[in-house]
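Here the structure is laid out as C-alpha cells; the discussion comes afterwards.
Every protein chain except one is present and positioned as in the full complex.
Moving on to chain A:
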Amino acid sequence: MSDVVEKTLSALPSLLSLDSQAGAGKLSPSSKLGNLIKGITELTSKHEEEKLIKKELESIKEQVASPNTTMRQMKEIMVRAIYCEMLGYQASFSYIHAIKLAQQGSVLEKRVGYLAVSLFLNETDEFLLLLVNTVLKDLQSTNLIEVCMALTVVSQMFPKDMIPAILPVVEEKLTHPKEIIRRKAVLALYKFYLIAPNQVQHIHSKFRKALCDKDPGVMTASLHIYLQLIKENPESYKDLTGSMVTILRQVVGGKLPLDFNYHSVPAPWLQIQLLRILAYLGKEDQGTSEMMYDVLEESLRRAEMNHNITYAILFECVKTIYTVHPKSQLLEKAAECIGNFVLSPKINLKYLGLKALTYVVQQDANLALPHQMTIIECLDHSDVIIKRETLELLFRITNAQNVTVIVEKMLEFLRLTCDDYSTIDLVGKVAELAEKYAPDNVWFIQTMNSVFSLGGDVMQPDIPNNFLRLLAEGVDNVEDRQLRLFAVDSYVSLLQGVTAKLPQRFLQVISWVLGEYSYLREEESDPGSVMRLLARLLDQRHTSTETRSWVLGAMTKLCSSPVSVALARDVCERYSGSLNTVLRQKAQELMILSQDTKLRARVLPAEGRLESLEVDSSLSFLDGYVSEALAAGAAPYKSPHQRQEDLVQEKALSLEPYGLSLPVSLSSCSITDRLTDRRSPTLLSMSSGLSGNSTELSHQEGSTTLKLEGVKRVWGKDGYLAQQQSAGETPTPLVELPNPLLSPQSPPSQTQKPSSGLEPDQEKRQLASSLFVGLGSHNSVCLMGRAETAPRHFRRKPRGESSSGASEGSSNSSHSSRSAAVDNLLLSNLLDSTTVASEGGAATTTTPQQTSQRTLDHTTSNGNPHVEGTEQRVEAGGPLSLIRGNGMVAVVPPTHTQTDPQTQQDLHPAPALERPRDLPLASHLPAELSGLARSEFTPLCSDQDSSLALSACRVYKEDALVLLVFISNNNDSALHQMVLQLTCKELEISCISGSPLKEVKGHSVSVCLHTVVMKRASVQVELAGLLSYQRPLGQPQAAQFSLSLSLKHFLRPLTVSTGDYGKMWLSFSHDLKQNLRLVTTEHQEPLTATLDALKGKLHLHVVDIIGSEGIVACRLLQGPGQGQPCLLHCRVNADSLAVWLRSPVPELPDSLLYHCQKALTET
C-alpha cells in the first residue's frame, strides 16, 4: 500500500514539469486557484511570490466586497484565501466573509465556511460570537452533516463564555441514535472540560454512560476524557479499574468487531489508551494494581507479532508495568521486552528502548547493566537523537565513580552539537553532575570551564550564579583556598590566551573570581598582572558593556598596589566619559576608591569576606513608599512571574521557552548591587529571588534540575525487595562487575560478558567498565565508603540533597530490607562505640578505626556488606574524622548551624522537654495564632517506623491563611539540617518562621509557619512539600507529602455597606449567573437559611437581605492588604436561587460558584 503511495508521489516532479496536465486535468485548470498555484510554482524568488500574493489578495478583497458574488463563488474565494493564509499572508478581511459563508451557505458551502473559520480564527477572536447562533442552529439541524460540522468547529475552538449557550444541545447529542454524532459530542464535551472544567461538572454521569456505550467507537472517545480525569485525580476513579480491565481484556481477546483491527491487531490505539489509564490507576496502589496483573500479562503475551503497532502496545505495557505496584514476574518479562527494544536493529525501537530504560533506571539502576554494550554503541550512533537519549540515560545512572567518563561524553557531544535546545539542556546537566560528584578540584574547575565556554550565553543564568556561590561558600580552610586558587590560576592563564571566543557570561564569572580571590596568588607574581589582564579585556571590542561593568567591579577590588592604582586611573579616564551610565558610575567608583585607601578599606574590607550580609529581604523599608504610591492610585506590584502568566493568559505566546527569558539577568543584579555585593555572591541570587522568583521559575521550567521530583517512587520496601529478587532471577546474564575491593586504585578492566554476544573491542569494554562502575555493585562500593557522600563539598544544599536523597533512598531501600538484620546489629554496635568515643573525647581516637574495622568484619562475614549509614555516622561524629585515612576524599563536614535556643523557644512556646506523644499538637500552636479559627490537624506523612511524623493545620487569619507544618520527632536522636520546601505554582508561599535550616531535638515538635495566598483563583490546588533532614548518624533523608487547599480556605468576608456594594457591583465586569439549590429549614426563610449556610461554609459576608433578594460579598486573599472582591446577588425564584456573581477577576466567580454549589449540596 505505502509502496503505491510512494511510487505515485515519486512520479510527482515529472508531473509538475508537464505543465500540470495530468494533475490539474482533473482539477479544472481554468479555476482561479489553479491559476494562482501555477503562478506561484513558476516563480523563483520569495519576493516575487510576495508580490503575486499581494495582488491575489487585492483581487480577493474586491470580490468578497462585491454584492454580486454568489455563495458558490465565495466558496471558491475562501479556498484561495485559505491557501494564502497557509503561506503566511494575512487575509483578515476575509474572516467576516468566512463566517457569513458558514451562516448562509448550503451544506457544501457551509463546510468550506466552517473550515475557513476554524483555520483563521481562535478562541479569543470576537468574530466567534457571530458564529454562536449559526453553530446552535446547525447543532439542532436534522441534517447529520451539519451537526457533525458544528461539533467539529466547536471542538476546535469555542469562546469559553458562550459554552453555556450550546452546552444543553451538545449534551443532548450524547443520546443521538447515530454513533458518529455521539462520538463527536463526547469529544466536544471533553474540549469543554479542558477549557472550563466547572461548567461540565454536572455531566460526569453522562460520561459514564458514554463509557458503557454499545458502540465501541463512542467508548473509545470517552476514554480521552477519562484519561484526563484520572490523570488529574486518580483517587476518585478507582472504581473504574474493574471496567477498564474488563474492556482491555475483551479488546485483547479479540472480542471487538473485525473492523477495529489494524494489521490484524485488535484496536491498538484503544489498547494504548487503556494501558495508560491503568498506569495512572495502579500507581502506588497495590490493591488496584493486583486487579490488572493478569490483563497486563495477557497484553504482553498477545502483542508478539512483529509489526510497528504491536511494539507501540508493548512499550505502553512495559511502562505501565513499571508504574504500577511491582510484581516480580511481570517486571521480569517487561525487562526482557526492554531488552528486545534496545537490541532491535530498527532505529525507532532502539529510541523507545532507550526511553524505557531511562524511565526504569530511576527505579533500579541495575537494569541498565545487561545493555551496557548496546548503550555504548548508541553513544557513537549516527543519529543525534539517539545519542542525546543515551546521554540522558547515562545522566540518570551517574555516580561518583563514573562521573568523569560520563561528563566527558556529554562535553564531547556538546562540542559537536549546534542547536540551542540540546546545549541548554546538556550544559545544565553537566553542571549539576559536576557539582554533585566532582572527584577533585582540578577536575571541577576544568569541567566548569568547559561548561561556561560551551554553554555560552544561552545557558540558564543560575549555573554561573550557583558556581560563584559555591566558590564563596564554605569555611576558609586549606581546601577551599586551593579550589579558589586553582580557579584563579586557570582563569589567569585563560585570559593570557585569546579571549575573543569566550562567551560574555564566562568573562563575567572570570572577572568576579579574579576580583575576589586573586589575592591568593599575589605573593608569587607581580601585583599588577591580573589588573593588566583585566584592563586588556576591557579594551577588547567584543566585550559587552555588561561584562565591562563586571570587569570594572573586579578592578575596584584589586587596586591596592601602586601599579594597579596607576592602571586604574588610566582606565577611569577612559570610562568616566562613557555614554553608558552604569559604566560611568563604575568608573567613578573605581576612581575614588583607588585614590582613597581608607575609604576603600571601609567599603571593601579585606577581612569581611566570609561574613554574610544582613539583607532586609522583605524590603520593609520601602513599605511607606509603596503604600503611598498605592494610595495615589498606582497598580499593585506583580511579580515578573505573575506578569508572565498574565501574558500567557493574553495568548501572547512566549517565544522563549526553557526559562531563557528569566526576568532577572546578571546584568540587573550587577547594577543594583553595585558595591554591596562585594563579598557575597549569595546576595546576587537573593536579590534576584526577591524581585523575580527567578530561582523558583527556573526550578519549574528547569531542564537543568534532575527530574526525580516528578517520578514518585513506586517502590515500597517490600515491593523493591520483590524486584530485587526478580533481577536476580532474570535469565539475561547480569554482568558481574569486578569488585573494586580487589583493585581499589585502578578502574576495573577485567573482561565482562556482554549479553549481546558480540565481540566488542577492548576499548569499548573499557568504556563500559568505566561507565557502569558503581552500578549493581553497591555492596563493594559501599565498602569503599560510597564516594558519593564524600565530596559533599561540591554539593549545593537544597537541590543536591533533595535529588540525591531520592535516588539514594531508592537504592538504599533495596538493601536495607535484605540486610536489615545485619544493619541493626552493626548500628547498635557502632552506636555504642561512638558514644564511647565522643565521651572519651579526642583521646580515644583509635575507637573509630576499630569501629570501622569491626564493621568491615561484620559485613564480610555476613557476605552482605552495607556500611553507607555507618560511614556517615563516623563522619558526622566530628572529632572522629580520622577515618579519612583510607583513601577517600577527605572533607570536614560542614558544622551544623545551630539555631539559637532562644528563637527555638519563641517558635513553639510549648516546652520541648515534654514528650510530644502525650501532648496534642494543639499545644504547639504559636500563642498569637491560638485564638484564631483553625482547621483540624491533618496528618501528612510519616516514615516507616513513625519516628518522624508530619501534620498540618490551617489557621484562618484575617489577612492570610497560615499553614502550620508540625514536625514531630519521635526518636531519641535529633534531626539536623532540616529544610522544608513547599512548592505550588498557583500559590504564593512565604515562610514566616525562623531560619530555614533548623534542627529538632529528640522527642519534640517543631512548627513551620507559612503564609499562603493564591496567585489566581482556582477551585483547588495541590501543594507539594519536601522535607529533607538528617539524623545525626545517618544519611540525608527526605519525606514527601502533598496537601490540597481549596479556594474556600482563602476566602474572607468582605464587610461593605449596601451603598458601597452597589458602586462596586457596577464597576466589576466579569459576570456569571447560575441557579442554585435552596436550603429549606423549619424556622428560617429559605433565603436566609441558604445564605447562612453559605456564610458558614465559605466565610462570606451577608451584606443585606431585602425581600426575596440578598446580597453577599467576600474577598479572596491576595497578599497583605490586598484582596480580590467577589460579589453575589441572589434572588429566590420559585424553588431555586438565582445567583449572579461579579468580580474584577474572571476566574474567581467561576471557582466560587463551584464551591457554592458544593456547599449547598452538602447541606
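Everything that follows uses one rule, which is that a contact is a pair of C-beta atoms (placed from the backbone, for glycine too) under 8 Å apart; a residue touches a chain by one contact, two chains touch by 3 or more; residues count from 1.
As a convention for this text, contacts and distances are computed from a predicted model.
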Any idea which of "AP-3 complex subunit sigma-1", "proteasome endopeptidase complex", "VPS33B late endosome and lysosome associated" or "aldehyde dehydrogenase (NAD(+))" UniProt assigns to the chain that's been left out?
-> "AP-3 complex subunit sigma-1"
Sole contact to the chain not displayed, among A:Ser59, A:Asn348, A:Thr938 or A:Asn1133 = A:Asn348
Among A:Asp425, A:Glu546, A:Glu589 or A:Glu999, which residue is in contact with the omitted chain in the full complex?
-> A:Asp425
Of A:Leu52, A:Leu119, A:Leu485 or A:Ala1138, the residue that touches the missing chain is A:Leu119
Missing-chain contact among A:Ser59, A:Gln90, A:Thr938 or A:Ser1044 belongs to A:Gln90
Residues of chain A in contact with the chain that isn't shown?
-> 1-2, 4-6, 8-13, 15-16, 20, 23-24, 27, 33-34, 37, 71, 79, 82-83, 85-88, 90, 100, 103-108, 111-112, 115, 119, 122-124, 133, 136-137, 140-143, 145, 151-152, 155-157, 180, 183-184, 187-188, 190-191, 217, 221, 224, 227, 231, 259-260, 262, 268-269, 272, 276, 308-309, 311-312, 315-316, 347-348, 350-352, 382-383, 385-386, 388, 419-422, 425, 651-653, 655, 657-658, 703
